[in-house]
Structure formats: C-alpha cells, structure tokens
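Let me give you the structure first, and then I'll get to my questions.
Only one protein chain is missing from this complex, and each of the others stays in its spot.
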Amino acid sequence: MSYDLILRGTAVLPDGPVENAWIGITADKIAAIGTGDAPSAAAVHDCGEDLIFPGIIDGQTHACSYGGLPGIRSTTRSAIAGGVTTIVDMPYDNPAPLNDIARLTDKVTAIQQHAHAHVALYGTILPGQSPEEVAPLIDGGVVAFKISTFESSPTRFPRIASDQIFGIFNALAETPLPLGVHNEDQEIVRAYIAAAKAAGHNGIEAHSASRPPAAELAATAQFLELGASAGAHAHIVHLTTARGFQLVDNYLADGFRATGELCVHYLWFDPDRDGQELGARMKVNPPIRPGQIDALWEEILSGRVAFVSSDHSSWPIDNKFTDSIFDAGAGVPGLETLLPAFYTAADERGLDAASLTAEQLCERPAKFFGLWPQKGAIRIGADADLAVVSLTPQTWNAQTAHDELRWSPFDGRRFNITVSRTYLSGQLAFDGKAVLNQPGDGRYVRRGPSHWFE
Amino acid sequence: MSYDLILRGTAVLPDGPVENAWIGITADKIAAIGTGDAPSAAAVHDCGEDLIFPGIIDGQTHACSYGGLPGIRSTTRSAIAGGVTTIVDMPYDNPAPLNDIARLTDKVTAIQQHAHAHVALYGTILPGQSPEEVAPLIDGGVVAFKISTFESSPTRFPRIASDQIFGIFNALAETPLPLGVHNEDQEIVRAYIAAAKAAGHNGIEAHSASRPPAAELAATAQFLELGASAGAHAHIVHLTTARGFQLVDNYLADGFRATGELCVHYLWFDPDRDGQELGARMKVNPPIRPGQIDALWEEILSGRVAFVSSDHSSWPIDNKFTDSIFDAGAGVPGLETLLPAFYTAADERGLDAASLTAEQLCERPAKFFGLWPQKGAIRIGADADLAVVSLTPQTWNAQTAHDELRWSPFDGRRFNITVSRTYLSGQLAFDGKAVLNQPGDGRYVRRGPSHWFE
Amino acid sequence: MSYDLILRGTAVLPDGPVENAWIGITADKIAAIGTGDAPSAAAVHDCGEDLIFPGIIDGQTHACSYGGLPGIRSTTRSAIAGGVTTIVDMPYDNPAPLNDIARLTDKVTAIQQHAHAHVALYGTILPGQSPEEVAPLIDGGVVAFKISTFESSPTRFPRIASDQIFGIFNALAETPLPLGVHNEDQEIVRAYIAAAKAAGHNGIEAHSASRPPAAELAATAQFLELGASAGAHAHIVHLTTARGFQLVDNYLADGFRATGELCVHYLWFDPDRDGQELGARMKVNPPIRPGQIDALWEEILSGRVAFVSSDHSSWPIDNKFTDSIFDAGAGVPGLETLLPAFYTAADERGLDAASLTAEQLCERPAKFFGLWPQKGAIRIGADADLAVVSLTPQTWNAQTAHDELRWSPFDGRRFNITVSRTYLSGQLAFDGKAVLNQPGDGRYVRRGPSHWFE
Partner (left out) sequence: MSYDLILRGTAVLPDGPVENAWIGITADKIAAIGTGDAPSAAAVHDCGEDLIFPGIIDGQTHACSYGGLPGIRSTTRSAIAGGVTTIVDMPYDNPAPLNDIARLTDKVTAIQQHAHAHVALYGTILPGQSPEEVAPLIDGGVVAFKISTFESSPTRFPRIASDQIFGIFNALAETPLPLGVHNEDQEIVRAYIAAAKAAGHNGIEAHSASRPPAAELAATAQFLELGASAGAHAHIVHLTTARGFQLVDNYLADGFRATGELCVHYLWFDPDRDGQELGARMKVNPPIRPGQIDALWEEILSGRVAFVSSDHSSWPIDNKFTDSIFDAGAGVPGLETLLPAFYTAADERGLDAASLTAEQLCERPAKFFGLWPQKGAIRIGADADLAVVSLTPQTWNAQTAHDELRWSPFDGRRFNITVSRTYLSGQLAFDGKAVLNQPGDGRYVRRGPSHWFE
C-alpha cells in the first residue's frame, strides 16, 4: 500500500491532539491515521510540530453580497488562506438572493467556476413566495434556510412577515433543516435610529445603543416561538448577549428544536474599549455590545452555543467611511482571521484552544449543517480537508491578506498562531504564503443525513 | 354597639366556608365577623344557608366599547345582578380610548354619574403618544395599562408597534403597574383570514383556525421579552392554551415579572362541541380552541393562572348575525354569568368550587390590581361588597338578564347556583330579582399599594 | 347578643395585624372578630396597642424527661407564662417512654391532673415492639411518632434500627401522621466523641465538632429514603444546616412527603461567639454549629422550614456543671422564651416579625400536627387560646422565670417584646406577672383531620 500523500505533525483528533502523528491521504480522502513511522507515500509533507486541524468550516459567510456570484472567487481564496476549507454561504447575493432553483443552479455553476474552497449553501424565500418552494431547494442540496426580521434591502435582504416565517417553519417541520434568522425587530431599530439621528448622534458609540438588546431579543423570542409552534428547528444566526442563549435554552428545555450561534467578533471587540479606534470598522448587526465578552465565553463553555462563525462580508472600506455611522455598511471581512482569532482568544483565556477550535469551528458546524462525518473531524474515511497552523505569533496585517480588501477590524492585532498550510480534497491549497489551488477546485457540498437533533 | 346591618349565612372566609356566620357592617365596611348569635343591628338580613362571597371583581370588562361612557350604566347594572361589585374596565371606549388625563376625568365623571358597581380603570397609550404620558394616568389612579398587537380599530383599538411597547414598558418599569396585551400577531391573523376567505370558509369552525395558536403565542413571546428587557410587569390578558402559561412560567423562572389571565368562556366552550349551536355567539379573540378545557383547568390548579375574568363586551346580537364569521363582532356579554359559570364549572369537576371562586374571582384580581386588602376577601375592615348565592340550580335565560342584551353564549346552560343578593358598600344592591341601587352608587376605585410581585 | 369576654388590641389575623380590633369570646371559642366599637360583653379586657397572637404552639417539648409525668405541671406553667397555649410533647418520658396505650392513658390522666396548657402527644415504638402497635396510639389521638437513630438512654431514648424504622414507616404510610427522627448517626458520633476524649478535648468548643454535620446528614438521608420507600411522611425534628433542608427539598421534588424543623436556639446562638460565655448551657443535640444563622433564616424565608419549635428540656442546672462537656446533659429550657426570642430575632433582622411569628409558631405547627383550624389562627370558631405581647423591651432574667429552673441560655439577653397576657380556652391564664389558671385547666388535644400534605 502506498498513499498519495502522508502529512506529518500534531494531529488534532476528536479526543485531543496526538503528537508525532501522520495522516495518510488517498485521492481526496483520509485513508489512515497513525503515529510513529509512516507507510510509504508518493509524497510526504512534514509539518513538524504544527497543529493539523480538520479543515475549518465557516457556518456564516456572505460571499456574494457585494460583487455578486463572482465574489465567490476572492472570498474562497481568502478562506483557503485562513484554513477555511468549507464556507456555508448566505443567500443574500447581489443583486438577488438564492430563492429558487434557477438561482441555485446559477450559484452552483459559479462555485464550479470560481470556488477555491468548498461551498455549502443557505437558501431563502422572498415575500410573495410560497413556503412550499423550499422543497426544490432542499432537493437541490441547500443545508439550511435563512430569513430576516429586519429589512436591509427590499430585494436582496427583505423583512419577512411573521405569517410567512410561520409558513416556512411549517414547510420545514418534517425536515432536519434549520431556519436561521437575522434577528432584529425592525420597528424598534428604525425608531431608535430615528431618535439617535434626531439627537445628532452619529458615531460608533451610537450604533450599539440604536439597536438595543430588546430589539434583538424580541425578534428572537417571537421567532423561536413560531418555530416551536410549527415543530421546526429555529436557529438564531447571531446572539450578542447571554440572555439570548438563555432564551434558546428555555426552548430546548420545553422540548423544541432551537439553537443559537456566535460570531468571532463578539468574542474580540468591545465598543467601550475599541470603538474610538475602529469606528465603523467594527460595525456589525446586531451590534457588538459593551461588556459581553466574558459572559459569551461562559455560554461557549456551558455548551449553549451551537458553533462560532465569521459572518464574513466583503465590503470595500469605502463602505465604512461615511459621515454618520448610520450610513456605514454593516459587516466585516473575517474568513481569513476566523481560525487565528478564535484560537488566540481561547488561548489567552487559558482554555484548551486546540480542542475548542476543533469543536466550535469544525465538528459542530459540520454536524449542524449535515456535513458530518465527511467533514468536521480528522477521521478515517473523511474528506482530506485540513488546516495546519504553526505556533508562531503574528501581527495581523490587512494589507497582505488574501481577500485584497486591505482592511480588517483585526488589523494590527496579535494572534498566537499562523496558518501555515491548507489542504483541500487532499491537495495542498495554501503553503503559508500563496494560495496554490485554482478557482473551481472547490466543490458544491450538499446537505447529508447527519442531524443536529436526534 | 349596634351595627347598621348584620348579614347571616355561610361566609366564604379566606380559610374556607364558615356556616352559621354573621357579618357586621357599619357604614360601608365590614366591622365584625362572628358565628352563632349576633350582636344587635339596625337591620338583619338572614341568607339562611346561602354562600356569602366577597364581592366578585371582574378583571376584564369592556363597558364602553359599544355605547361609549354611558355604557357604564347597563354594564354595571348587569354586574350587580351577577354579584360583581367591582369591574376593572378596559380603555377601548367608543369613540376614543382612555389615553390621557382628560379622558380619565371624563370617565371618572361618567362613573360617578352612571355606575351601579365600583369601577377601576385600565389606561392605554395611542400611537404617537410619548410613553411618559403614563405618569399622569398613574397619578390619576389607573390600575394597569393595556395595548394590543392587533388592530381592531385604528382609533379605538390600534396595533401598538414594538418600539412603543418597549417604551411603555420602560416607563412602567419602576412601578408595580402591569402592561397588559391583547396578544395576537397581526400579520399572521390577517394572512390566515385572507386565506380562509379566499377558500370560501365563513363559518365559526373557520374562526379558530384563522387565528392559530402560533399567532397568539408569537405575540405573547415577543411581548414577554420586551417586558423582561425593560424589567416591567408584562401581563397577557388572555391565553387559550397551556403552552401560553408555560411561556409565562419560563419568564418567572428567569426572574422576570410576567403573568397570564384566563377568561371563563375558555373553561366552558369548545368549538368542536358547541360551534354548530352557538356560531358567532361564541366568537371571541383569541378564539376558543378545540380540546383545551382540561389542560386549562390544570393551569388553574397548578397556580399558573393569575386570575379568571369575563372579558365582557356589550355587543348587540345584530353584531353577530353576519353572513361570514369574519364580519361578526368578537366578544360576548359575560358579567352576569361570570360567578355562576365559574363556580359551576369547578363544581362539575368535583373541585372545591367555593374556595376556588373566592380565590380566582376575588382575592387574586384584588391583589393583582392593587385593590387588596380593601377588596378581595371577607375580612375585618374590608369594604362591605358582598355576593350571595343560593345553591339553587338554574337554567340561564338571556331574555331576563339585566344587561338587556337578550343574548348570551350561556343561554340555556345549567348553573348549579343562583345569585340571590349583592351588597355594594354595605347596601343591598340586588335582591335576586331587581337591581335596587342607583346609578352613581358605584365608586371610582384607584390603585392602592398592594403588589402582585414582592 | 352578649359575649363572655371581649378582648381589645391589635389582632394578628392571618392576613396581618389589624389595629383597634376586638375578639368576642363565648365559652372557649372565638365567636366574633371586629374592629371599632365592640358589642356588649360580660367582661372587656383592653390590651391597648398590644399584639394579640393566636396561642403559641410549641411543636417540640420534653415535659417529662426529667421529673416524669408530673413534669407536665411545671413545664406547662412555664408555657403559659410564655404565651404557649399548646405543647406537643415528646414521648421520651422518665422512666419510660410513651409507647403503648397504657402509657398513653397514664399520660392523658397526668395531663388532666397537671396541665396548665393544652398538650398534644407524640408516641414512639421501642425496640422489640411490632410496628403495628402504632394503631392503638393513633386511635388514642397521638399527633405524630418519633424515634431516634442515636441512643441517649437504652430504655427511654433508644436507637431504633433501620429495619424497625422502615417497619414503622410502613405502618404509617396510609396515615397523615409523620414519623419524626432525632437524626444523628450513632457510629459517627460515638467515634468522634471517643477521639475527642482521647485527645483531651472537653470544652464546649469540642461539642459541635464531636457531632459533625456528616453525622446529622447521613442519618437524615437514610431516614428520608426509608420514608420515601414506604411512602410515609418523614420528618426531621431538627436540622442545623442549610444542606439538611436541601436534602428534604430533594425528596419533595421527587414526589415524597418530607419535612424539616428548626429550633429557636439555632437562630440565636453561635458557638464561636457564645461558647465561652455559655459553655454547657448551650449544649443541645444536634449541636449548634458555627456560622449558620444567616443561612437558616434564608431557609425560613424560602418556605423550606416546616415550623420553629423550642425543644424545651427541664434539666436542672446541675446537669450542666460537669468537668467534661461530654458528661453534661444535652438540652435547654426554652418554652418561656420561645415567643420573645423568635419575634426578637426576626425583628432584629428587619423582617415582619408579627406575621412570621404567627406563621412559624402558630399556623404551621397547627397544620402540621392536625390541630388546624381549631388552633393556629385567630379565626371565627377557633379555640380561644391567645397570647398577648406588649412592645416593651426586656432583659431576660432566668431567676424570675416560671419554670423555676433558674437558668437559661437566654439569661441576660435582650428581647424586644414582653408576654403580657395568655388566654387558654377563653380564660385569662397569665396576666404578665403570675400564672392564674390551675393544673388540669389544660386539655389533652387529639390529632384532627387537617393535613400537611394534600
């Protein structure tokens, strides 16, 4: 027996890191895992003491919000450079969202043409559509659906009324697919923004206050109850406070399917500390709130966070340079920083950063989106998607990042690790310097049979 | 010592019924309670073995929805004939609701002019009003506030947007006053009604389905969370399923102030059984749902129901004779049947009907609305408002009821008791046949210092 | 109508104190309660602003441990002087306990001969007796049973083995009678005492450590589980730590009948603070432990304490003057101080002392022992047993106490109230100075139908 490739290093296996390990790859699969001397192989890549993670899965990416479907190219290139081998892309593409089979076909075609990394897809339903239209999209392989209770764009990111939300939940009730929500109450947010503007507030410090926790929590509570009424899986794509996770937990305790997700920037930034420096560069919705970081880590450690994602958006920086914070675009680039940022934040708290990373950025999103067991862990028979990091500290430099956006809220921040290699489908796709693989090497990934809830 | 009046009978005291009891009344107060021989008195009314209850408090009356403020007259006359000595009147008066101090003044004047029974008042806030306008109404003595998430009338009963709900909650957070809600999601209800109409459904069987539990529960969940965010007391004025009370209970468990109320018709009627006979005469909102009665009694017995009320509306029957159920008015008369209907329903289930009646129709609403300890129990120093019932079964005849509406969903139903006397402020106001007291004998009752939550 | 006696003052009714109240007594019953002017009466006693409580019920008295059945005389005399109108006497009489119908007959005869206060009785079962022998004692009116897991005396206060405990529980399972336990593990206590003696420890500071919480809790846990296995009501007659009440609460949550009691000295003394001063005068079993007072008050306020009692023992002081703490008798006199001590401790913490006293020393023990509603509250038809206190502070002087023991752990302590009168069966029995009634005026009180558990 001879493998196509043997990769050597410290493998972060499901039970924990194993030093002096090797991973045998045949074609695009992990065929064997061992320790000590390795069998023969066509090629051997020795990563020394670097940590070999399963390929990172970003459960929340907006690849096409700005540049449309071709945005897949730069986004997935950035992903690969960040050790992210699979993105779960949101449906709010420019100029129109993924809401029917034609658009799904177009997007799959674009993936085949542009993708450096694997891509799984969220679908959505627009106002006026029948909830039954989820069926062909499910057949087409989407992994989840998403809607918003707040309108960011009437055509691309519209508010979905509660009757339609309930309709979609009913259509999904017999399936394992979650319906995710951008959870902000439109009436409260619009009223508070109007009040802030009327009062002449226009800096980043006004942003969090203009979208108070009540706006987020009221939308969350309503959405969870609609999901419970239908018996479907309700998922909150970002919660910014511990109260949100308590709400989700109450639904679990009552026997319903409910989950909540966290994005890595909520674990890193605090407007009271970082607002003056970052301004609109830390504007996301729902906003990062003051003084939440410790409580959110508690939620992770108590197991109440489904997984952690990037919520990556490829906005050009011009989108942020506005006179008023309320005119600035919301969202930040984050794919390339997801892995080092999460690992570093855990490490700085004295936690077992390797295991937490494998759990929150690999295993949990894989199970959540039906990608398990092909993805999400270094295990026999799994896809040979791998992220390798060296324990070399670095200072993040947005100018040299591979998304070519040349800005990031993490610019100048210190990370404890550096992504040294990324393997996609058994091929070296990033060598620590350059993205080596080609557009189209990434594949469209369909939802499989794994379930989050039994 | 000689009392103005000694009333003899079986007194339903806080600890249970005491036979051969007497109640000594001086002016409008209960001055003494005893058993056996009674002291001298200017008058002695011997009720034999009849049960003497504290005057019933109806926590949810709509006296002025149809006839405007003069509606107080016939409504409170009906109340007195039903043993109800205090109504807590809703703010949705015709043509305009109680939303400022001028309207409060008008309504108090109307009470002084028309009321046969005592009247406590809910206030409301209209779209466009500042939440701060609750303050003068609180000073003016209102016992609670109410809004709706569903618009029944743009001027009289409008939908309040969530930003304004949150504003009112913030304004009430430091007070013990609850904000009540008519809890139906407008988008779901409107969509479902449109669908029912489009499908040609127009009978009573279509009504409950047109306002599904999800509509009620989603509005409830959102409202409870807004109250929790503000730290105020959120009250759901009618819940029709056990799930609603579970939701409320989750908020209590999380440390927030939340309560839910039940109306007596939800304990009596079932559309599957009674719909064909009653048609629009059992149309209320949220609708009475099939198969809920047993579960709702469980909620009462487990202590999760704040209190039971009538939700009395004085609609003429013409309001119900429409081609489509969707054109019929919602609401039913119920003040005069509240006491016998609740007592009978408990009695028929083998429960301690006397104690449950005193608890759910007297003590709990008194404590809830800040009327305790002057009202709500037969105790030394309390107001001499009393309801006397004989254990004489009767068949309800809407033609002879004192509301002069000549219809009721209870028409022809069997009750196990008959209201034999009502005393208001120490005076015999109803003798089992006629209402004896005069318009204006009822008083405006302000909120006192008693608290529902510690 | 004219009463035998009208008593005027501030009456502590179930809902709270009512000023300027009067209580009309006919023969030995409360016939009427009022406020303001009172009806005529053969006698009127005006207590001014003094608080009139229901007669105190001490749920745990040892009247006959020292002097045998005649000990009832001095013990109940002391009770009356302390406002205690009913004692629930423990079965461990000298020289032999109340374990059969002959001894019950003797004790009832002694009550009729000696008792100044009413007396309800615990029974017990001795080693070798059949558990079925509880039946004639239940017929004879005992209110509860008690055993010990620790042997204080082989004949009078023996350890009962677990098979016999289980047998007694089985015999009581179909009844509402609780089986109480003196809850200390004999093996642990004996081993720890032996170790303390071997180490030369002999002061009061060694006492608490010689009977560690584990000894108390292990016996408690075993006893509760035996009661649960049989489906009977298990009662712990004294718990000294919050953990004990948590254990009891776990049984309630699992659906079993379990309760725990507290004695007033656990709320007053702390060996770290008071040990040097009091020495053996604060020796009780299980011991008073350091630093527990605050936690035990939390238990009372959370409703997890069944009731508070005195655990009064009439030991002469000689019993305490021993070289070693391990030779000193355990137990303290406490009937006469129970009411002022509990009230004062509550008052000093800023609590509603009057209501807490009526609840913990009157209503709860009455309900617990099946004495409700004849005893436990000032209510129409109840027995005219009353305790009157003035809000006059006093310094306790054991020399002038009516138990004639001339010692007390409370000697020299400050109380915020003074017992000014006690009424037994409608008769003035104590006037603040002297006990006025006669031996034999107290009655034997049998268990009635009231239940602690539904």
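Read from first to last, the chains carry the letters A, B and C; within each, the first residue is number 1.
The criterion applied here is as follows: contacts are C-beta pairs under 8 Å (C-beta built on N, C-alpha and C of every residue); 3 or more make two chains touch, one makes a residue touch a chain.
These figures come from a predicted structure and were not determined experimentally.
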item	value
Omitted chain - touching chains that are shown	A, C
Given C:187, C:294, C:318 or C:431, the one touching the chain that is not displayed	C:187
Listed residues A:31, A:247 or A:262, member touching the removed chain	A:31
Sole contact to the chain not displayed, among C:40, C:152, C:246 or C:355	C:246
Full-complex contact with the absent chain, from A:377, A:401, A:417 or A:435	A:377
Sole contact to the chain not displayed, among C:98, C:224 or C:378	C:224
Contact footprint on chain A, counting only the chain that is left out	1, 11, 13-16, 18, 21-22, 24, 26, 29, 31-40, 373, 377, 379-381
Absent-chain interface as seen on chain C, which is shown	161-164, 166, 185, 187-188, 190-192, 212-214, 217-222, 224-226, 228-230, 246-247, 250, 254
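Heads up, the rule we're going with is that only the chains that are shown with their structure count from here on.
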item	value
Remotest chain, chain C as reference, centres from CA atoms	A
